[in-house]
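Working notes, beginning with the structure itself.
Left out: one protein chain. Kept in place: all the others.
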Amino acid sequence: MSHSSLTQAFGLLLKRDLVLALRRRAEMVNPLLFFVLITSLFPLGFGADTSLLRAAGPGLIWVAALLAALLSLEGMFRSDFEDGTLEQILLSAHPVSVLVLAKVLAHWLVTGLPLILVAPLLGVLLALPTQAIEVLLLTLLLGTPVLSLIGAVGVGLTVGLRRGGVILSLLVLPLYVPVLIFASDAVATAAAGIPITAQLYILGAMLVLALSLAPLATAASLKISLS
Amino acid sequence: MNGQGIQLRASGLACIRDDRVLFSELDFTLGPGEVLLLEGRNGSGKTSLLRILCSIRLPDEGTVLWCDEDIQELGPDYHARLSYIGHRDGIKHDLTAQENLRMARALGTPDGRWSIDRALEAFGLYGFEDVPTRNLSAGQQRRVALSRLLITRAPLWILDEPFTSLDRHGIQAFEGVMERHTREGGMIVLTTHHRVRLADAPVHAINLSHES
Partner (left out) sequence: MITAFFHKLSSPKYFYGIAGRWIPWLGGACLLLTLAGLYQGLVVAPTDYQQGESYRIIYIHVPAAWMSLFIYMVMAGAGAIGLIWRIKLAEVIAISSAPIGASFTFLALITGSLWGKPMWGAWWVWDARLTSELLLLFLYLGVIALYNAVEDKRTASRAAAILAIVGVVNIPIIHYSVEWWNTLHQGPTVTKFDAPSIDIRMLIPLLIMAVAFKLYYVTVLLMRARCEVLERERNSKWAQALVTGK
């Protein structure tokens, strides 16, 4: 009796989620649109004074990215929960935490990566200098996976609740604050021309910590939510 | 699939929901080739018991042993030995029947004797392999879900109302599948309102409405 390998299961689950997202392409646009709209609202909200935008820009973009990530979180496990496929993942012959990682990776590719691709445009809208835009991309590359990973724990805890979305924000936002602080600080510091290796190392450390612990916590949360 | 030596044993199981003790001191032993039928009114805890046997739900008291090991300790090793069909079909409606079964096979222990197409054919779904399952009828979707049982090698089947939405043909076909499974030494635990008739398989029944 041979198992299908764990790598095969991981790869197939990843592929399955990407295919499902592509088949509902319209829904993929929502977090992206949200990101662009929020960022565009700021200049409309408090004037197009370039120096003000430049000072506030790094923080604004990152807050917008955070909110867009939060908006897209609920979809991570909701549909699997409703059609019974989430149970099947929990009842798999493979460790749940690895399968969860596949789902989080798929989620990030669909919701986080587009933010990174669109960020340069937003950097220009908010008058960020070029070196700051580069750092913005780097922080988004390091930070958005952390948002997906931490968010996954929150979604795991609330997927079975009736109005889980409201509680989800309360649970997840305090945990997002460190990423917000270091990422926006990195971009602001880079805009001032100061080296930002420390902030990047810390963001990298957060990513590694999240990668190792979040899937385990998410698997435990899912088991509790589905019992 | 070797039928020797496998055994599912429940001892002292209790389940409490909404302050009501659904059942307590529940014991049973299931061996190769045997079928356990759970009966009882709606809300008597049949689904909860099935989920306890899957290890998805923790019992309020008691233990479940698979080959003398606690299923809570076994984790994925136990899951590799069981297939669960719940109330919900467990298939993604945006995927075709083939894609769904490919995923199910990767999640479990593949049975080399059954290809996906052959399994779908055995459930009368020939020609529907590459149709998105949302375009299938409820009965056909149920049959796609049941095909999972053929493409994975799991000695223990835990089935929650498997005959839902099936017509007479579907019911007969599935009873045949269940017979073959028990003949090969597999075990089945199921709940159903349908009168299950299986050749050569001892069917034990537990009525949960009398168990509190």
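Side notes on the structure shown:
Order of writing sets the labels: A and B. Residues in every chain begin at 1.
To be clear about the criterion, contacts are C-beta pairs under 8 Å (C-beta built on N, C-alpha and C of every residue); 3 or more make two chains touch, one makes a residue touch a chain.
Nothing here was measured: the structure is a model prediction, and the numbers come from that model.
In the complete complex, the residue from A:72, A:111 or A:221 that touches the missing chain is A:221. Checked against the hidden chain, the listed residues A:45, A:174 or A:195 yield one contact partner: A:174. Those residues of chain A that touch the chain absent from the view are 153, 157-158, 160-164, 167, 170-171, 173-175, 177-178, 181-182, 185, 206, 213, 217, 220-221, 224-225, 227.
By our rule, only the chains that are shown with their structure count from here on.
The residues of chain A lying in touch with chain B in their complex are 1-4, 8-9, 12-13, 16, 19-20, 23-24, 79-80, 82-85, 87-96, 99, 223, 226-227. Against chain A, the residues of chain B that register as touching in their complex are 1, 51, 54, 56-58, 75-77, 79-80, 82, 84, 86-95, 99, 102-110, 153.
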